[in-house]
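Here the complex is missing a single protein chain, while all its other protein chains stay put.
Chain naming follows the written order as A and B, and within any one chain the residues start at number 1.
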Amino acid sequence: MNEVKDYIFTCDKMNKSFGSTHANNNISISIKEGEVRGLIGENGSGKSTLISMIAGMQSSDSGSMSLNGEPYQPHNSQEANQKHIGTVVQELGLVDGLPVGANIFLGRMNQFTKNGIVDLSSLNQEGSKLFDQWGFQPISMNILAGTLSVEQKKIVELIRALSVTPNLLILDEITAALSLNNRKRLYSIIEKLKGAGNSILIVTHDLEEMLSIADSVTIMRDGTLVTTKPSSELTVDSLKQLMVGREINGSYYRADQKESYKDRVVLRGEHLSAERFNDISFQLHEGEILGFCGLSDAGIHELGEALFGIRKLTSGQIQVGDSLNTVVNSTKSAIKNGIGYVPKDRDKQALMVDDSIENNICLPSTNEIQGTLGMILPRRRKEISEKAIKNFDIKTQGRNQIVRSLSGGNRQKVNLARWVKDKTKILILDCPTRGVDVGVKSYIYNAMNQAKSDGISMIVISDELPELIGMCDTILVMKNKKLVLSKKRSEGLTEESLIEVML
Amino acid sequence: MKKNVFQRAEYILPFAGLLVIVIAFSITTRGTLWTSDNLLAILSTIIPLILGGCGMIFVVAQGGCDLSVGSASAIAGTLAAIVCQNLGFAAYIPTAILIGALIGLFNGVIVSHFKVQSIMVTLAMLIALRALVVYITNGSVIYVPEQVLDLNNYSIKIPVFLVAVLIMYFLFEYTKVGYFSKSIGENEMAAKYTGIPVNKYKIIAFILSGIMAGLVGSLNVGRIGGVDPTMGNFFELEVMIALFVGGVPVTGGSGSKIYRLFIGAITVSVLENGLTLSKVDAGSAELIEGIILIAVISLTLFIRDKLIQKQEIMKTEHNAN
Partner (left out) sequence: MKSVAEQHQKMQKGTKSKILTLVLILIAFLICNLFAHGRFLTGNNLLSILTHAVVPSFIAWGFCFIYTTGIMDLSVGAIVILASIVGGILAFPLGYFGLIIGAVITAVVLELVNLSLIIKLKVPSWVFGLGAAMVYEAIGTYYETFEIDQGKQVVSLGNTARKLGSAPWNIIVLCIGIVISYIIFNRTTIGFDIRAIGSNHSVASMMGVKSKKAILFGGFIGSCFIGVASAINESYAGRVMPVTGLNSVALVFIPLAVYLLAQAFERIFNLTISVVISAIIIESLFNILTIFGVPSGTWQDVALGTVIIVCGILAQKNEKGIVK
């Protein structure tokens, strides 16, 4: 019994599946009183699923959890909050249409309710007090959350998590959105909570940071738990190896360690500016893989959308064509000039998940396969879709199968396959390996290598630095809407050197 | 790939519904349903339903709706009748179609560029256009030329019908207008991110819907034998019910098929005809149609839901093996 009491939180053999994806496979974790536990793994390794189950946002398929030695089975986030588990989820955000104060206590307003009426002034006072107590610069409780910056929003989310006086505080990728000052503040908050015997479960992509603040680290890969080790026994390199599960070189990424591309420039950005990025200039050469990285509000994804003409530029020019005299100013002109675009959110932005593979694959090619009078022959569609299925080795029972019934990896293959066609000369890939397993990942890297040798130029936008370092000829780092660093492919290029300028 | 129960149901249900209605009314009307006069009467309601549906299906496939087609057909018919008093019969159908197209253009621009829900815009148009028709027809008698009345002859009506339906069928099933419309209905954001000019195709869909409404309006004037302020009343609802009863999903997407409209239009026509023959009063007819509308849509969505669940299960099994 004594042993159990030492643990604030344990979970035993947790399982969760989404369709075919076994996101969590028999995960067991125990967190001690006053322990800072790091949780780490590549995208799609199942961290966020585990966290959302602990936070009561999703139910598990099987497995049990206990809190302070008692069984713990939250049905919603309210119950988790009542049991003093506070969570900041990676991609949740706030309710933009409500003021800050209401956002902090949404779902738990009863504590301020007298005779059915919410006492807004004491709610706001309590909110301000929390900002004060944890040492953050005050924000007016009455302004709408939608008007806050990304960093301010994250802080409000953190305050929301802290407002439950957490015994267990879960932080999923919060540091990436914070400035250096607020990051330091967060570290001291963690120290404070820890000193009071509370525990923290933290996820971050910054491995150095992870090792410096966590007492021990749990590593996940492809939905399974690899191991848990004290931070003192770990190094950045050993962490990486445990995450990926094999030596990070050789066949996984690119074999060569030198930049290699033709001299011809196929796309040029000239002082590109829009709401989320400012004065970006760069050149893309034939057969080059160009990477963009930066923190969540650095503007890299928006730049990708702009390059495909989805987002309008406020100034600057995207130039393409043989002598760079054609300007891309709409998706129509982008496609006409052989640009393809694989967006970040596969199921929302790219695929029609309830439609057939054929319809999904043929969508970007529709203009090319129409004949006289704009007629589209079913035969041509069949040819294209079967070719794509074969080339990309998509595991399916046929081209008429509905995309929803495919695994994440195969969906992403459909997403990529539809752009790999004769007409595509430039591919913009926004997080191409988001949410796919290691096998499909390496398949996608191979496909990228193949495309590169076929002379296709690629712009890769990613938050996974190893991927960019492993694949790109050139890496451009963006910070606060601006381009701050350009690095060529080389043996000595490290993540740390990139992270340093990103922050 | 073996088809499962729900997939079969999705195909068979509309046919089964039609069969049930035909049998039921054959009995309740004691065979009156099958007299040649009555079959012609049914045909004369099927034609406008299919014509209107062929246009509206583009909007519905995109996940929108066009409630203005009834009023649009009325105003198009009225104005065309007035115009052809001065310019002769040659201008009659083109005017009706042009006016329909303009109304569609207006609807489309407001929906696509100003992002107002299609239901709201077309509902407002329904009321505003109807008011215009009432204003124009109020107290003034509009004479229509002989040729307009001749449009009601099947020897002219059927060829016009066939040509129009063939064009729409081709556009919807074999060109990018149809494909893109279905894609927008499946996932509008994906369509946008794949480079489809979504706004343009929304406008095109509403214009096509308006054009067909205009054509229906011009035929209506011929059928009634003049301009009437109530013509086309309720027409938009009948077309919508025809589409949904035929199995076109209310959420749009690639489940939208023109042949489903045909089945739905026949079902709705037989239903209305049968209710009238069975001497059911207007109130009960509305009640029955309202219940059918809700029931059919719930059932279609339920089946689609089950189908998708089935796909998910299939996927799990597939991976386990």
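The rule we apply is simple: contacts are C-beta pairs under 8 Å (C-beta built on N, C-alpha and C of every residue); 3 or more make two chains touch, one makes a residue touch a chain.
A quick note: this is a predicted structure, and the numbers were derived from the prediction, not measured.
A.B. asks: One chain isn't shown here. Among B:21, B:46, B:80 or B:110, which residue touches it?
C.D. replies: B:110
A.B. asks: From the listed residues B:83, B:132, B:149 or B:224, report the one that touches the chain absent from this view.
C.D. replies: B:132
A.B. asks: Per the definition of touch given earlier, which of A:108, A:183 or A:336 contacts the omitted chain?
C.D. replies: Within the whole complex, the residue contacting the unshown chain is A:108.
A.B. asks: Of the listed residues A:65, A:144 or A:485, which contacts the missing chain in the full complex?
C.D. replies: Touching the chain that is not displayed is residue A:144.
A.B. asks: Specify the residue from the set A:81, A:167, A:319 or A:366 that touches the hidden chain.
C.D. replies: Counting the whole complex, the residue in contact with the absent chain is A:81.
A.B. asks: So that we can see where the missing chain sits, which residues of chain A does it touch?
C.D. replies: These residues touch the chain not displayed: 57, 76-78, 81, 89, 92-98, 102-103, 106-110, 113, 116-118, 120, 137-140, 142-144, 146-147, 149, 151-152, 160.
A.B. asks: Just the residue numbers, please: which parts of chain B touch the chain that's not shown?
C.D. replies: Where chain B meets the chain not shown: residues 65, 110, 114-117, 119-121, 123-132, 134-135, 138, 233-234, 237, 240, 244, 250-251, 281-284, 286-287, 289-291, 293-294, 297-298, 301-302, 305.
Everything that follows uses one rule, which is that only the chains that are shown with their structure count from here on.
A.B. asks: Can you give the whole-Å distance between the Cα centres of chain A and chain B?
C.D. replies: Taking the average C-alpha coordinate of chain A and of chain B, the gap between them is 44 Å.
A.B. asks: In their complex, what parts of chain B are in touch with chain A?
C.D. replies: 1, 170, 174-177, 179-180, 182-183, 186-187, 189-197, 253-254, 304, 308, 311-312, 314-316, 318-319
A.B. asks: Mind listing the chain A positions that touch chain B in their complex?
C.D. replies: Contact set of chain A toward chain B: 17, 19-20, 308-310, 330-332, 334-335, 341, 343, 348-356, 359, 362-364, 366-367, 370, 373-377, 397-398, 400-402, 404-407.
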